[in-house]
Every structure is written in structure tokens, then in C-alpha cells.
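Have a look at this one before I ask anything.
Missing here is one protein chain; the remaining ones are kept as they sit in the complex.
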Amino acid sequence: MNEAVALARDLAAAFAGRAAAHDRDGSFPKADIDDLRASGLLGLMVPEPLGGSGADFHTYVQVARELATGSGASALIFNMHASVTGALASVPDELVRALGAPDAFFAARDDVLRRAAGGALLLVAMSEPGVGSRFSAMKTTYERRPDGRGWRIRGHKSFCSGAGHADAYLVVARSSDGVHASQFLVPAGPGVTVEPTWDALGMRATASHDIRLDVEVPDAALLGGVEGLAPVVAQLMPQWLVASYAAVYVGVGQAAIAAAVADLQRRGLTDLPAVRARIGRADAELAGAWAATLTAARAVVDAPGTPDTNAWVFRAKLLAGDAVMSVAASMVEACGGSALRRGHPLERLYRDARCGAVQPATSDVCAQWLGATALGVDLDGPQGVRPW
Amino acid sequence: MNEAVALARDLAAAFAGRAAAHDRDGSFPKADIDDLRASGLLGLMVPEPLGGSGADFHTYVQVARELATGSGASALIFNMHASVTGALASVPDELVRALGAPDAFFAARDDVLRRAAGGALLLVAMSEPGVGSRFSAMKTTYERRPDGRGWRIRGHKSFCSGAGHADAYLVVARSSDGVHASQFLVPAGPGVTVEPTWDALGMRATASHDIRLDVEVPDAALLGGVEGLAPVVAQLMPQWLVASYAAVYVGVGQAAIAAAVADLQRRGLTDLPAVRARIGRADAELAGAWAATLTAARAVVDAPGTPDTNAWVFRAKLLAGDAVMSVAASMVEACGGSALRRGHPLERLYRDARCGAVQPATSDVCAQWLGATALGVDLDGPQGVRPW
Amino acid sequence: MNEAVALARDLAAAFAGRAAAHDRDGSFPKADIDDLRASGLLGLMVPEPLGGSGADFHTYVQVARELATGSGASALIFNMHASVTGALASVPDELVRALGAPDAFFAARDDVLRRAAGGALLLVAMSEPGVGSRFSAMKTTYERRPDGRGWRIRGHKSFCSGAGHADAYLVVARSSDGVHASQFLVPAGPGVTVEPTWDALGMRATASHDIRLDVEVPDAALLGGVEGLAPVVAQLMPQWLVASYAAVYVGVGQAAIAAAVADLQRRGLTDLPAVRARIGRADAELAGAWAATLTAARAVVDAPGTPDTNAWVFRAKLLAGDAVMSVAASMVEACGGSALRRGHPLERLYRDARCGAVQPATSDVCAQWLGATALGVDLDGPQGVRPW
Partner (left out) sequence: MNEAVALARDLAAAFAGRAAAHDRDGSFPKADIDDLRASGLLGLMVPEPLGGSGADFHTYVQVARELATGSGASALIFNMHASVTGALASVPDELVRALGAPDAFFAARDDVLRRAAGGALLLVAMSEPGVGSRFSAMKTTYERRPDGRGWRIRGHKSFCSGAGHADAYLVVARSSDGVHASQFLVPAGPGVTVEPTWDALGMRATASHDIRLDVEVPDAALLGGVEGLAPVVAQLMPQWLVASYAAVYVGVGQAAIAAAVADLQRRGLTDLPAVRARIGRADAELAGAWAATLTAARAVVDAPGTPDTNAWVFRAKLLAGDAVMSVAASMVEACGGSALRRGHPLERLYRDARCGAVQPATSDVCAQWLGATALGVDLDGPQGVRPW
């Protein structure tokens, strides 16, 4: 097993011990994030020369799954950090240079990654109320400062996992003339106000609050160094928008099966055929989602951004989101009334599980995208499907 | 519409306004029960000469469904009261007389029913930890008092909806020699100790706590006036053990669809084909469960206890328990992230919905029972299925 | 049990004995239809004064289900005849009079119904290739004959069950100016040419061939006596376009369960939990579809054409079409390899079962219609769903 994966497995055991309390209180899992920082996993996606592990997406999904078997919420926060660092680290230099990135960008980017490897937590502020993740409909805007140096960003973001606990947020905003959708790295501080709106069914410890932005940032905060990169990055690396969660939800599903097995073993109910059928079918369905996730991850590494790779990315998201839900619901049924009590891990996992298919790209959107693709529809044409 | 059903519909609107708070706090819905009392619905199943409405099971399921659209938890508590009064009221006099009931029984029974019509809340203490509802495995025992007058009952019951709020509990206990499983009506009071164990995923307001029993009751507390009636009543009226919940969960499912429709209308999302497909399929699945529940109820009234009637009873339970789960899960997906927030009715209904298939007879047990029956297996033979 | 239902049950036994051969050869079940004629069931929907039984839709669905347990194909042919006679018999006199029907219409209609009761087989030629049942897109046209007496009808119809074996066909055609969609009763004979295109997966004995029309009919052939009635009748009695099949497919599902039970009993495999679970869940799912079908039928009788009635009609179609498919597929799995052999009734029933959800209104269309209705969408508006 990869060293980082083994590390994640160890951390997951610690996460598991704290998950119930954070779920109950809806509190941020500070100790879990501290563990990640201490272990060096915040540098997982950062290139080795910058102090990180230089892992690829195939390693990432394994790490994320392991962490999620301990706490889905903490794994989701980790996923956000990995998305920012992973995307930053893997946008090809030639591409951004060709698109017009100034030299200063590369130093700024390396500096950010170096800090992430050193323990800075970088999260995401993308979704907006009533908009979701569709860039073209976002109302958060940016404009040049009057003095022509730096940018002013104003807007309202929702579902910002880890809000109030990050060192900086990746913010997607549109130019005030509506032409560009760009990405900025906005440091926490004045002008970044957290509204504690997150009090949810599941994944309660993610602190996915709303954020109000009215903030000025320097030129170097513009990621890629040029405007309009947000759709380019999405096109190039849909895995970070669409499927990096998949691994998390497979881990949640595994935790649900493990919790059911432990419960049934303890109560001596391992010979009931109906129970075995539930466990066996759950095992298989989740394994299918996991195999698809690994296949997607391998494709992302070997052939990033190709139509075939992107199809695997959407498949992984759809299968993981649906599987975790059906698995968790069935495990509750396998264990019966005792699994309904607060304190039983399945009580929490059943709630966490419902969040998977609902996170973008939702299962319904994935199905439309995959169907349109298989039918040979031009995804950018009038009949196309655009998940962002 | 039947008068009682219309009344229930009115009450449901009031229940709905209180449901979120009781769910949040896990508190008993006292005002809901007071409403039921004031409206006279606690006498729904009590014969008219004894002060009640003399309703039949077909009316009961309609009332229960209406109440549940406001609060599944309050409807479940009502269901327990209706089970006790309904079963008491409908055990045929000739039968219990033939089985040896003393004359005193009839007066005692009528007195109980008269008090229920007057507002006394009668609930159920049947399940036991690790035993469920299988009479033959129950560890709660009863024995003659040393002076030969009355009975002493000792044991531990779980999942007692409304524990601490009832005037009396229907308790199933086995004779200390293990020969009989009998039913007693045990008044609340000393010797009936509530252990506040209920803190659950869903149906949080039912106060389904554990109860410890060490109590002496008079002769008249033995229901039917003779020992050993528990299995007889179950055989005769499986609807009260197996399917009276079905109507409650159909009501919960309806509330989920209604909540999704309201949410989607408010947000102007009524033209999305994926959303329409989810609503349409949910509507149909739940309607099938409801049609089966009504069919079962009609059969219970017209031909109680026949094999065909009992099959409909198990079908209704299976279909309602499964439908409410899949409906609630799909409605969350139709509405997306907003439905995950606490305070959104779907957040609660999704949790309530998971309890249906888990309440006995579970969906898996219903399927075994129906399958064995269809295959012509002798249910009392070595290959039979006994849900109680 | 209703007399007609009992009669149907008897006939079903005879149908069952012939079903395999007609399925193998794709031949028309002439003996089955002769049985229906001899039994008087062709007059089921014809008013008593005209020589029929004057049955309502609630009786019809029970008769259709019984027949289908013997042969789904013969029951489908019967369904078509019942649709024509049932719709003719139940269009209110006042309505057609108000719409301008001449006196001559009533005598003509009564004559048709009298002949149907006497044994004339009336079937339907509605669908068109590439069009389905959408009136507005149909290419079959009618126009006044040059001498102003009678009509000339030309077109191409598909999926005409019983083609070549009917005495007359109900044909939907549009006026040559495209304004009206009208219904004609076209006698078999010259100008009505059957193209033997029906060679299908299931329901092979229905002879649902194509028909080419180039025929002149007298004035009296115009049903209702006025042009433009086709959409009015569909609106008024969607049951005949949407849900009369539902009963047939429930019957096919019942036959599948019965075949599986017989097979498993014969082989002594009644104690396998996985098999019991399959039978039990199939029994429940089909029972839900049947209860919904009966509910729809009762509503059609008690409150024809209301929104609530129409919702039940679509629910019944959706549930029956989906249930029969999942039931038949599961029964094959319960019985294993032996059920795959030609000659085993499940081999045929599995193929017949796939046709249900595909017949209009398809399950997907039903779901859209139900979803849009529940969401309060104006079905005739720009976002509406029109299944015909």
C-alpha cells in the first residue's frame, strides 16, 4: 500500500473516535485537520520540489476513501483542500503561459503550494444560492481596483466547506462586464465574512457555511494569472468539480457496511439469509462504484481531459452517490431498530450518505451528461448539458 | 369524506406547525395529543354505546394517514392507542367467552374503553431488547400474587411509544412457567419506570423509551379474562401488529411529496423533466402503497382474519415501508442541497421515512411471510415464518 | 364474484392451454376469440337494452385481468374490443347532442353496439409509424367524398391488434385541412389492407399488424356524428387510452408468479429464503399495482374524467407496466435455468411482460404527466405534457 494511503488509514481510526461528537454538535473537526497537517497530508497534491508528496489523482482517491471511513465530513474538507492544491499543481505551465500568464504567476503559485505543504488550509467558495456551480449564472463579481492594482471581489457564496477555518479560499467570480469567469485565491481576513448557516442533515461537521465577500486582493490572487480560466480548468480537470467526492462517499459506504457487520456479529445474527443478502449486495454495489472511481482516477492520470476520461469521471460520481445511499439505507434495515438510535454509527452514516448524490454534479445531471455524450450530442450546442 | 377523516385533516395542519420543534428536541407532542383528546379522536375505535365513534379499520387507516401528513410521530402514538382500543373493541365476545372469560371481564373491558373515549391514553409495551415482538422469546413474566388475587409482572420493554405519557400500557408477558403469552393493561404509576432511552434518527417525538416493570395488577387487568390470548389476538387481528403503521408511513410519504412540490414551485423549478419524473414516480409508488393499504383495511372489515385478508395486511406493510423510504430519498434529490438543511421539512421527513420498513413486521419479514404463503408452506410448520 | 369475472376465469383456463402454441407461431388465437363470442363477453360493455351486460369499467378490469392470466395476448385483443364498445356506450348522449350530433348517430351507434353484443369484433387502428398516438401528428386523413355523401379515409396504421380478424376498426384520422381529429368505424373489407408486420418479442398472438387504408365509408361511420371528437373522448375517458391495459399486465404478472410457484413446488424448493423473498416481493409489488388499478377503475365509475380520477388512471398504467416487468424478471431468477427453456411458461411471460411499460402511455410519459400534474403545471400550456 502507498505510504500516504497507509497514513490515511491510521488517521481514519482517530477521526472515527471524534466523528460522533462533531456530528452531534455540528462542530468543525479541528483535531482531524490538525492531524492531517501534522501528518503532512495537506501537502499530498503539492509537488515534491515545493515540499509536498507530489501525489497523483489515483493516490488521492485512495487517501480520500480511507479518511472517509473514519469521518466523511473531514474527508470532504480534505477533498476541498486537495482540489485547490491538486488543480493548481497540475495546470500545465505551457497552457497558462500560452494563455498569457505573466511570469509572476508561477512564483505566486509555487508560493501558495509551498504554504499548503507547510500546513495552510485552502478551501473553496464556489456555489451560490439559487445558482449552484454554473459559472455563467454566478453573481459574485470582480473588477479592477480604481488604481489599476489588484481586484475587488464582491458576492455571496454558499456550501463553503470549512468556512471560517481556512487560510484562504478559492473563489470563482465573474468580471463585472460578465465576460470572464475567473478564479481567485482570497485570504481569510476582513472582508471575508462567515455566516453560520450550516446546520444540516448529514456531513454536519463540514462547517459548509455561507460566506459574504467584499474584499480587495492583489494581482497575484488571480489564479493562472489570466482572466477567464475557470471554465478552462473545469473542462481540463472535471474530476475536481465532479468526482473527487466519489471517493469520499465510497468510504462512507464502507463505514456503513463495517458498522453493520460489527453490529450483526456482536448480536450473533450472521446466519440470517436476508441479512447476508443485504450485506452481499451492498458489498458488490459499493465495490462497483469503487472500481469505477479507481478507473476514473487512473484515466485522469494517464489521459487527462479526454472524452473517455471525462465519461469515467461522471460515471464514478453517479455510481458512488447512488451506491452510498442505497448501501446505508439497506444496512439500517439489516440491523433493524437498534441502528436508528443516535450514537449508533449507522444513524449518522445514513444521514451522511444522502448528501452524495445531491452534491454537484448531482446524479440526475451526471445521467443527462452521460446520456447526451453516449448519444453523440454536442455538449456545447443548444441541446448540450453543461454541469458548470 | 368521513367526519373523523375531515377532523384528522384539520388536526394535521396544527400538528405540522409543531412537528419541527418536537423533532429537534425529541419532545413528546403533548399539544397534539391534547388536540386528539379534545376532538374525541381517542374514542375513534371505541363502540358508540361506550362513548366512542365505533369506527372500523377502514376509517382508522384514513384517519391515521391524515394525521401523519402533519406529524408522523403523533400519528404513530395515535396508532398505538387505536391498536389497544381497536383490538379490545373487536375481539368477539363469543370467542373470549368460549375461551373461558369470566363475566367480570366484559365490564372491565367496557370500563377501559369508556375511559379511552373519555380521553385516557392507552399505549403499548410489547417489544423487548434483543427479542423484538416474538412472544415465544419474551422475558417479561407474570405470576399469581401469593394471595391468589391479581398478578405480578416483571420485565423490561423497549420501543414503548409515548412512554411516560400514557394512562395505561398494554403489556405482553409470559407466565412464569413459560406456557402462556398473555396481555395485561397496566396503569401508569409506581412500578412502571420509564428509562429515557429514545433519542433516534427519526420519529423522534414518539418518546419510544424503555420501560422497566415490577408491578402488581388486579385480576381485571388480564385482557380477555383468560391467559394465553396474545397469540390468538395476533392471529385474529394481525393488522394491529403488522399493518396499522402502513397508513402512517403513507402519510409521511405524502408530506414528503407535498414538501418537495412546495419547494420546487417556490423556486420555479416545475419544468425540469428530471424533477417531474421523480415527483411522478414517487406519486405513483406511494399511491400503490396506499391503494394496497385501503384494500387491506377493507378486507379486515369485510373478512377479518382470513388468509387472503392477512396477505393484504402484510403487503400493505411491505409496500408502505419501502415506498416511504424511496419516496423521501428521491424527494431530497429532487430538491437538492436546500432540502438537506435542518428546518426544511424534507430533512425531517427523510429521517422519519427510514423507520417504516424497520418497524415490525420488517419488510424482510413481510417478504418471507408472503413468499412462504404464496408457496403454500404451512406457516406453523418447521419451515414456517412466524413474525410474532 | 361477479358473473362475468367468473366466466372470464373459466375461459382463462382454456386460453392457457393454447397460449404456448400461438406464441410460438405468432398466430391469432381464433379459438379464444370464439370462446369470448360464445360466452357473450364481447357484449360486456354493451348496455343491456342493446343485448349486452352493461358492465362498468370496474367490472371490465377484473374480467381483463382474469383473461390475461390465461393469455395476455387474447386479453389485449379483448381490451381493444372493450375500449371501442365501452367508449361508444359511455359517451353521454347529452354531450354529443350538444356538440351537434345528428339524430341518425344514435341509431347508428346502437346498431354497432347491438352487433358487438351479437359477436362482431371491433378493434382499433390508431397508432402510426413514427407518430405513436399523438392525434396532432397523425398523417391518416379523411375528406368528404366528391358527392358530399360519406368520407374517404387514407393512411397507414401500426400496432393494430387483431388486424385481419376484426369486423370493423375504430380509426382515428385528421381532416385533410388538419383541423379535426375524428374517429370512424371502418368495416373490414376492400380498402383495408393488412400488412403482416407483427413478429414480436412478446404478446406475439395479438396479430398487431400494420393496416393500409384507402376506403370510403358512409356518413354514419363518423363516431359521435360530429368531427373533432377524438381529443374530447381522450380527455373524457383516458382510461381507454392509458390504463385499460394495466389490468391485462397485472394478469400476466399473476401468471408469472403462479408459474414460478408451481415450478418451485414441483421441484421441492419452497424453503429457500432467497426464493421466498423473491416471491413475496413480487406478490406485494403486483398487489400494489392491482390495488391501484382497481382504485382507478372505481374512480372512473364514480367520478369519470376528474383530475383525481385521471391521476389514478396514469398511476395504474405506470405501476402495472413496471411491476409486471420486474415481477417476471424476478420469477425467472427464482426458478433458474429451467425457466429459460422454451415451453416453460415463464419463458413466454417474461417476453410478454416487457411490452407493458412500452405500450402508450409509456411509463416515462406517465411519470412526466403525473409529475407535472402534482407540480400544478397547466397540462395544456407550453410546459404541459400531452400523451395523445
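The first chain written gets the first letter, and so on, giving A, B and C; residue counts start at 1 in each chain.
Criterion: contacts are C-beta pairs under 8 Å (C-beta built on N, C-alpha and C of every residue); 3 or more make two chains touch, one makes a residue touch a chain.
Only a predicted model underlies this, so the values are computations on that prediction, with no experimental measurement involved.
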Chain not shown: contacting residue from A:Ala87, A:Ile257 or A:Val300: A:Ile257
Residue touching the undisplayed chain, where the options are C:Thr140, C:Gln239, C:Thr309 or C:Gln368: C:Gln368
Candidate in contact with the missing chain, chosen from B:Gly54, B:Gly118, B:Gly164 or B:Pro273: B:Pro273
Footprint left on chain C by the chain that the document does not show: 127, 130, 132, 158-159, 197, 199-202, 267, 274, 278, 325, 329, 332-333, 336-337, 339-343, 347, 350-351, 354-355, 357-359, 362-364, 367-368
Positions on chain A where the hidden chain makes contact: 257, 261, 264-265, 270-271, 273, 275-281, 283-285, 287-289, 291-292, 294-295, 311-312, 314-315, 318-319, 364, 366-377, 383, 385
Missing-chain contacts mapped onto chain B: 273-274, 277
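One rule holds in what follows: only the chains that are shown with their structure count from here on.
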Geometric centre distance via CA averages, chain C-chain A, whole Å: 51
Chain centre separation in whole Å, for chain B relative to chain A (CA means): 42
Multi-partner residues of chain C (at least 2 other chains): 273, 277
